[in-house]
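For this depiction, one protein chain was excluded, whereas all remaining protein chains were kept in their positions.
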């Protein structure tokens, strides 16, 4: 039981690799690199996202950041954040694969600057191409069932639908669709990526049968990111355990927990 | 940090007594007494509810149940479940105090058989009288602010508003009222009692600043009550840690986590 | 049908008096008295609330306001807004009965300055006394079932539970409780009073089987109060007609409206 | 004002054609053709959907149905319900154009039999082709912003995002997305198509700034479809008027409608 | 003279004044009003035989918009 | 004999019986119980000097699971 | 004779029949219909010069209620 709740005996499998933790954590927006490292440790995450950006040679930032990240010992998940076309995403993915020496890629193709949502059309094109080039693609997608089916059809072995737009903390905006999605796609892992703001929302995602959660802002922008990382870690274990334990049926009407039989003070003549 | 999340350094205080756990658990509806005991252990609860009912002398049930309960080593919280008047509740409280040798009482005065809600009028009468008799009263009440203020005024040092009707698992039906209640009553602990169905709802209650959670059905009626007890325990720690860590501000519009500065492939002439 | 939707054949009965309109409108907060009068006309309301306040003799405001109100030809519903005890409410009710020459009173006893909610305890005391003095009491109450049953027991022939705190426009905050209330109290009219912000919320109240709606802020504080009054009037008729017409059953899964039988282009061999 | 609320002075414009009514109604699922005709009349709809299906020559149903539809005098909106590819939809659209002698088409390309949702990929292909062939395409789409922008880019002069899956009556499942959609797409009409179950939901759509509503099941499957058609007609007028009148700002905290100044019974010494 | 309060404002009146006299002194004659003395409603019929005492608190109210 | 009710079941007992006697007659001796007579709690210390009367309604309760 | 399918039902027709002839053979003359052959719409104007081949799949549709 303990094991299950701690996910020791209950592993997450992505592209045939197994993970103890169901919490994927981002590395941006922290007040300091050391805070980031502490938060990563507190999160017990094994898989962390990072990115590539133009920098001046003078900026040694990239290199020092890179050192700290390596020291966490976590598996790396480079993203293609900010790319607006399949072509951009594919090329940034190749650059990431070379630099980080990993086939893993969080595939992001932004379709709109306003809500930062995935572009369903470019996303499928990029996913198909990257799969064919041997990448392990984790696509950041919407909760659109048809899109998700297409991504699976082109070879994605896990999907990452959004809960809400990036950085909003709105939580699971459309539980109805997310529920349908989970009911329809049972053969590959589904990870809620983006939009979560508080631990209870992460727990709710796992309770619905989602396999994991990826987030960044909710931890990095907390007053105490290290404690918040711990909070999400606990919430994800809680939600998973709740899912495995089988939630009670929700009832429309009240039902006493304490037995009615033998209620004192009741007497025939009190009828 | 770990400590905070584990509530070791972060104690719950009720009537000047401190508790490590913020999870109060009921003892009804389990498939077997042994399952109950395992669930209590898994919950890490220190404070468990129980009741009194008419039984035949032949039924040794009461006594064996009583043995098992004592062996859990938990503090006991007898309830007045099913009482429909202040008089009934007061007398059952006295019987509990004698039998269980404790001043603690979960005060329940049911006002309606349909939704099993507390009767605000009888509840205040009973609470006032029991406080004057030296009981440590934990009233099961609604989220009505005026009722809660009256209960505090008559001397209750903690309140237990419902999340939803008993046994429904509907969760926090009125977050707006529960939020107002927490904002208005900051000097005594507030415990969500009844109506919770899944761990994420318990986490949400703690995130809102509620001090603890009391439940029974959601654990006892789970497919696996022991694992569910563990799930709620983790969720409550998660919600508490989230509250202490300071949740991010919810935003209406999207905001990228990965920095935009230095985005590759962008060029003047691409404007 | 037309008749029903227009409520011609479908009258609201309060204390044995009948009304064509199910819209009770307040007279405060308008930008001008003439705007108020136009809004009242557009609302097609027959029953409007007003109040009594201390004023200087120099202020002829009271008298001119009074003139305009009388010219609307509407039945008057004085309120006891702002009263904080049964005694205050009872005396203000008596002053209203004399001055407005009407037994009707919207009984308001505020229990908290923060959320302006009714005080359940003082409210029952005041209602009982005023009923015994021959008033036609319309109590502004919460959605607490036990409170509502007590108010009915002391003789109220209609109740006015809140949708949300006064002036918030939050709508029907607790549809679960409001639904239970309607299911339990079927023998007297229930009117949603306070908290509504938009016409769709008023329609939803009527669809749930509530008999009428009372509001003020949502109309008076609209950019165009006259048009908004019309909007609410239409919404209330719409909700009532929807209730009478019998809403479709909500379904969890999709079901085609256009028949599947005879779908073109489908062929055996396309299987 | 009255005019606005009645939409006389406030016309809906689709592809340069104007409509008084903002209610598009379906013609399926009625208990009888006469009930359908009465419901259409009660709805005051001017634009009704219908379809084409394989039938035997013996079935004169098609022809008699066709007679009754023509007698309603409404403009016809044939749909491509049930089509699963752009090719199927394009050919059925051509068949509809010839048979009904109209360039209007409600473009439906179903992407999944489970939730009957639109297929974003096939939908854009079909819309582009049909626009190029001179059709007036009203695409049944999701609330995906990027999809909607693509449909606009290929020439659609109005869009019909779903509220919820067809026939569920779940209402506006994702108000956050629908709101973003309306804020981003302001230059062409947006019509909520499918998923609405009660009049209040239709009113809410109009209040959000949506231009019209298309539905069928909620009317046809009501206990009294004729009265329900009237109810939706009123609700749509109500929601539109509410939108035009400018809704009050929702507030977090209570604010009295009746003035506090001059409250009776208050005295210095009561401080 | 007696010191009373009318709508929370101090006022000096003749000893033995009745409520009717106060109303005209205070300038409310001929107006649409209702009155309470020390929180208790006083019907019009009782104005003239309601003798005021020191520190009486009088409420004189007029119609206003309400919700 | 007196006709009383124990946990809503009719019972005949000797006149002038006290509560202590009833408890053993009813078979609850040595058990973990609490008692009320006619809805009023009676402490253990009062069992022996609580004399029962006709139609008394006695509640004898034992521990049970509760929520 | 040719074996074709009309609305998914097998039908035998003369060789070299055109669509116009099929429609009357199938009993749809004078009816309000639209037609597709092998999934492709065929305008009325083309009925008479659309020669059918073996295994052609013909759709003949009529109006029906829709949402």
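Letters are used for the chains, namely A, B, C, D, E, F and G, taken in the order the chains are written, and counting of residues starts over at 1 for each.
Everything that follows uses one rule, which is that a contact is a pair of C-beta atoms (placed from the backbone, for glycine too) under 8 Å apart; a residue touches a chain by one contact, two chains touch by 3 or more.
Predicted, not measured: the structure shown is a model, and the values here were computed from it.
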Of A:14, A:50 or A:145, the one touching the omitted chain in the full complex: A:50
Candidate in contact with the missing chain, chosen from B:33, B:209, B:246 or B:262: B:262
Touching the absent chain when the full complex is considered, from A:29, A:107 or A:148: A:29
Interface with the unshown chain - residue positions in chain A: 26-30, 36, 49-59, 61-63, 65-66, 69, 78-79, 81, 87-88, 91-92, 94-96, 98-100, 166, 194, 215-217
Chain B residues touching the omitted chain (full complex): 256-259, 262, 264-268
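Basically, only the chains that are shown with their structure count from here on.
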Co-neighbours of chain G and chain B - touch as defined: C
Most widely separated chain from chain A, with each centre as the mean of CA atoms: E
Same or different contact residues where chain C meets its copy chain B, judged by the half mark: same
Chain pair, B-F or A-F, that carries the greater number of C-beta contacts: B-F
Most remote chain, CA-based centroid, reference being chain F: G
Gap in Å, rounded to a whole number, between the CA centres of chain E and chain A: 71
CA centroid of chain E to CA centroid of chain F, Å: 64
Interchain centroid distance [CA atoms averaged], chain C/chain E, Å: 35
For chain G, residues contacting two or more additional chains: 7-8, 36, 39, 59, 61, 64-67
Chain D, residues touching no fewer than two other chains: 26, 28-29, 51-55, 79, 81, 88, 91-92, 95, 114-115, 117, 166, 170, 216-217, 256-259, 262, 264-265
Chain-to-chain touches, reported pairwise for every pair that qualifies: A-B, A-D, A-F, B-C, B-F, C-D, C-E, C-G, D-E, D-G
